[in-house]
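Every protein chain of the complex appears in place save one, which is left out.
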Amino acid sequence: MNSTTFNIEERTALLCAQLAATAVERDKAGGHAAAERELIHDSGLLTLAIPQQYGGLGQDWRTVLRVVRRVAAVDSSLAHLFAFQHLQVASIIFFGSAKQQEELLTRTVQERWFWGNALNPADNRSRAVERDGGIVVSGLKSFCSGARGADRLLVSAHTETGKFLVGAIPADRAGVEIDTDWDAIGQRQTDSGTVRFKDVFIAQDELLLEPGPNSTPYASLRAGLAQSILVNIYLGLAHGAFEAARDYTLTRRRPWVNSDVDSAAHDPYLLQRFAELWLQLRTATVFADTAADQLDVAWKKGGALTAEERGAVAVAVVEAKVLAHRASLDIGTQLFDVAGAGATHAALGLDRFWRNARTHTLHDPLDYKLRDLGNWALNGIYPTPTSYS
Amino acid sequence: MNSTTFNIEERTALLCAQLAATAVERDKAGGHAAAERELIHDSGLLTLAIPQQYGGLGQDWRTVLRVVRRVAAVDSSLAHLFAFQHLQVASIIFFGSAKQQEELLTRTVQERWFWGNALNPADNRSRAVERDGGIVVSGLKSFCSGARGADRLLVSAHTETGKFLVGAIPADRAGVEIDTDWDAIGQRQTDSGTVRFKDVFIAQDELLLEPGPNSTPYASLRAGLAQSILVNIYLGLAHGAFEAARDYTLTRRRPWVNSDVDSAAHDPYLLQRFAELWLQLRTATVFADTAADQLDVAWKKGGALTAEERGAVAVAVVEAKVLAHRASLDIGTQLFDVAGAGATHAALGLDRFWRNARTHTLHDPLDYKLRDLGNWALNGIYPTPTSYS
Amino acid sequence: MNSTTFNIEERTALLCAQLAATAVERDKAGGHAAAERELIHDSGLLTLAIPQQYGGLGQDWRTVLRVVRRVAAVDSSLAHLFAFQHLQVASIIFFGSAKQQEELLTRTVQERWFWGNALNPADNRSRAVERDGGIVVSGLKSFCSGARGADRLLVSAHTETGKFLVGAIPADRAGVEIDTDWDAIGQRQTDSGTVRFKDVFIAQDELLLEPGPNSTPYASLRAGLAQSILVNIYLGLAHGAFEAARDYTLTRRRPWVNSDVDSAAHDPYLLQRFAELWLQLRTATVFADTAADQLDVAWKKGGALTAEERGAVAVAVVEAKVLAHRASLDIGTQLFDVAGAGATHAALGLDRFWRNARTHTLHDPLDYKLRDLGNWALNGIYPTPTSYS
Partner (left out) sequence: MNSTTFNIEERTALLCAQLAATAVERDKAGGHAAAERELIHDSGLLTLAIPQQYGGLGQDWRTVLRVVRRVAAVDSSLAHLFAFQHLQVASIIFFGSAKQQEELLTRTVQERWFWGNALNPADNRSRAVERDGGIVVSGLKSFCSGARGADRLLVSAHTETGKFLVGAIPADRAGVEIDTDWDAIGQRQTDSGTVRFKDVFIAQDELLLEPGPNSTPYASLRAGLAQSILVNIYLGLAHGAFEAARDYTLTRRRPWVNSDVDSAAHDPYLLQRFAELWLQLRTATVFADTAADQLDVAWKKGGALTAEERGAVAVAVVEAKVLAHRASLDIGTQLFDVAGAGATHAALGLDRFWRNARTHTLHDPLDYKLRDLGNWALNGIYPTPTSYS
């Protein structure tokens, strides 16, 4: 497969259609989506972000994130797993040496690896101690989306002296136990459960140390990508909810008995509601695209990226995140106001937009995103680089 | 049982505790809550609104609606069935003759009738034709909450000349078929399915004709009561969601990593969010209580109620409805912002507040409630009496 | 004059009519409203809050605050001066000895004193030192509403050891200089300028020391009254703006060219806007009334008032304040959306509602009111007694 003949648009459309066919049903069932992970595999889109020199499709982030967004509009759980592949790929580039990049990414393409995440930076219950040419990790990590069913994992742990280490290991490494304990009100098929470490050995050359996590403005740009993935999943949910609202209203909503209009499509209040939803959707979309473009510019600068340039990306991503967060929740709720009581029929599963948005928008608090943005707006200070900003 | 020794407060607390014990699980399962209907029966609270002269508890609406609200805080589906008992009881008083009131309400107490609803005024697919001392009804009604499992039904149908007739019949009357087709994203145990009529005979003395539906300001006050029930179910949901938010935040929420506070209870943004939720809850509560008081005053006037007095109640109810509608949705969504990601654990079932509110608030459109209110505010014109206002 | 024959309603209506006649013009001119202060004097309403035993009208706060609110609807500057008379009267009761109350309030009635304020607790630039049977005050106070033109002043100062002293003195006491420097975008005739103290002697028996400021739950209830005055001025502005919006819309607004309605009174969007304005106005009004009632209950308890009872009043006042703050600004802005472009004609002076509300709502920050309310809602902790809460 190569990027010339590979048609991303077609592949995305096919994958979306395949996932859409069973999305409502799988949302109700929850659990592990083994078959749908295979569909993602088969789409060929798992190598979207891998540089062409390693055999990947080498797409820019604007393209990758738009595919994520489109998948999220039909199935935000699988979109999350799909997106996290790209985040792990990028993490290897952000944190790892040239040699590690070459080896791990080449093998990712050749051996069709699906990467999972055991890296949750907000959970410091995994601990590392040094031992003969590597480290041994014990403890656990929560919210490890995509670990189950993964071929490879990115794993993190803190040393006794507080150093934050990230390693890339096979998912079946001895001592790694992946719980099946994820059962939430939304994002039900993200397998975001707990990973337990029982004396897990990670060799020195599996650790991503050059330059290592958050060590440079460029390395810390990973947070910008991680947040951009959230942005585009929220935004995909908003688009999915909006489309559902429009379709249902146009095809099934009847005018209200006292409305004096002959069709719901002419109801003055429904027009107003659609205007407001549209505006929320449009602003969130435009800012997500802009943030992706800025991320691409910064990404291309690599190690030359300055703290200030990195800060400008962080601000653009925060703006997009606040807008997408609100759009996903508001449209997920208001789709029912426009569509009416009939839209609550459980078989339609239209509450999944809100449930998925509600679950995923709690990843990190909106209020502290706004504080970062306010500090920029008032004091001209960029967000402090962390795993979240 | 009599109203002196019967302790409404204790009975309500017991019923709430019983329903709460299984509410999350039953919300997931959906379907018919036969056992819980029995608990309501056993509570003795089904006669709350029946005048004492017929053996009931003869409570005013403020009291009845507060019990409904409390039940709704733990189980808004069962609260709906419970509340509709009182609505049917009141409908007999609003629409029926003195003789019908005496007979039907006395028997309701003595024979422990649980009333169901097949009256949906927005659905005109049930048709009546006159025949030998009565009418024959064919067709169907949707959204017939509580019909399943009921002892008696209020049934409505339009005649060929457009007359709207209401009859009180046994639920097992020949030709009545109660579907089990209710499956929605919320209010999952309200059995709000379809009732089908296959040549159902309703005798003349089963029809509520003196004064009949909406024939007088007093008779049309039924809409005020029906809407007040919605108000108090929404409000109960808002209270339930608020309590859950507070409990979870105080007991389980950790301060955010970058928050500079030692406890979530001191987080400046969480305090602000709780202030806003509190204010929504409080305003909705105060206006619900005020509307209930006005309803009581109007109720006591009986046939002497003027159109203007009826209009004033309608305005108070609209005000309360808009506030309760918004409080239930907003608190149902924002409880997660304050409680955080852990609150999305499916076993907690905290999404049910939003799902129940979202489903039930679509009963009739908020936008047309606001239009009514605006017509009052700008033009001083009371809402036109309909089944909804 | 006595409270039996004195008709508060009539006197208020007359005063409002007198002030309304020139309110727009005086708002433009700004400056000192000597003639209008005389109208207030002549209304007899300056003794509203003075107990009947001292010759006053002895009205409860609900009544006093409603008069304030009505005056504020036509002239919020003069309403402020009028209300501050009652606040100073109450301060003597809250802070002063029985003897001081008797003397000062009796003379207030008999000698027709208009009290002014030089007490701003947020400005600590006035300093007191002890000297021969009293204190000497130097320094200044900003925002001294009503000092200009006053007969008597309440003055405050801090001692070197940080003690907060309040004295009641003649406005022409040697060393008191009242600046005419007040010139703001709103509340233009409140004379809220600076008062300068040049070695002003205050005798020991002019100091209000028994029990003294904020020394007991009852004494600290003064903050509840001060904030309630703000509530009712904001609310009066909201009422005034709403009435202006309705009048202009009904009498002068033409339907928009593309609106498909024959009259602005039937425009679906104007009806919606009026519904929202009405709802804001109504909720603010109901909560202001409730807070006033709670204040009256606490006031009547006098020294027996507990900290908890005082806290409950403080919460009720915060709720009312947030609602009134928002109502005054929102209605002051949106009156133009409903009334249309013609309403911007300067001669109508309809921007004064927003300007007055905008100025006065900055008295103390809304955000910290919400923090207090959140601390109550989440943690069950009453606001800490201060001069603002």
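Just so it is clear, A, B and C label the chains in written order, and each chain counts residues from 1 on its own.
To be clear about the criterion, contacts are C-beta pairs under 8 Å (C-beta built on N, C-alpha and C of every residue); 3 or more make two chains touch, one makes a residue touch a chain.
This is a predicted model, so every value here is computed, not measured.
Residue C:351 is the one among C:36, C:319 or C:351 that touches the chain not shown.
Contact with the chain that does not appear here is found for just one residue of A:268, A:311 or A:332, A:268.
Of the options C:259, C:290 or C:379, the residue whose C-beta touches the omitted chain is C:259. On the side of subunit B, the interface with the absent chain consists of residues 268-269, 272, using the contact rule stated above. In the full complex, subunit C contacts the hidden chain through residues 30, 122, 143, 183-186, 188, 256-259, 267, 269-270, 273, 329, 333, 336-337, 340-341, 343-347, 349-351, 354-355, 358-359, 362-368, 371, 384, 386, 388. For subunit A, the residues touching the chain absent from view are 246, 249-250, 265, 268, 270-279, 282-283, 286-287, 290, 319, 322-323, 367, 370-379.
Here, only the chains that are shown with their structure count from here on.
Centre-to-centre separation between subunit B and subunit C, using Cα means, comes to 43 Å.
Centroids of subunit A and subunit B (each the mean of its C-alpha atoms) stand 41 Å apart. Residues of subunit B in contact with at least two other chains: 270, 273, 367, 371.
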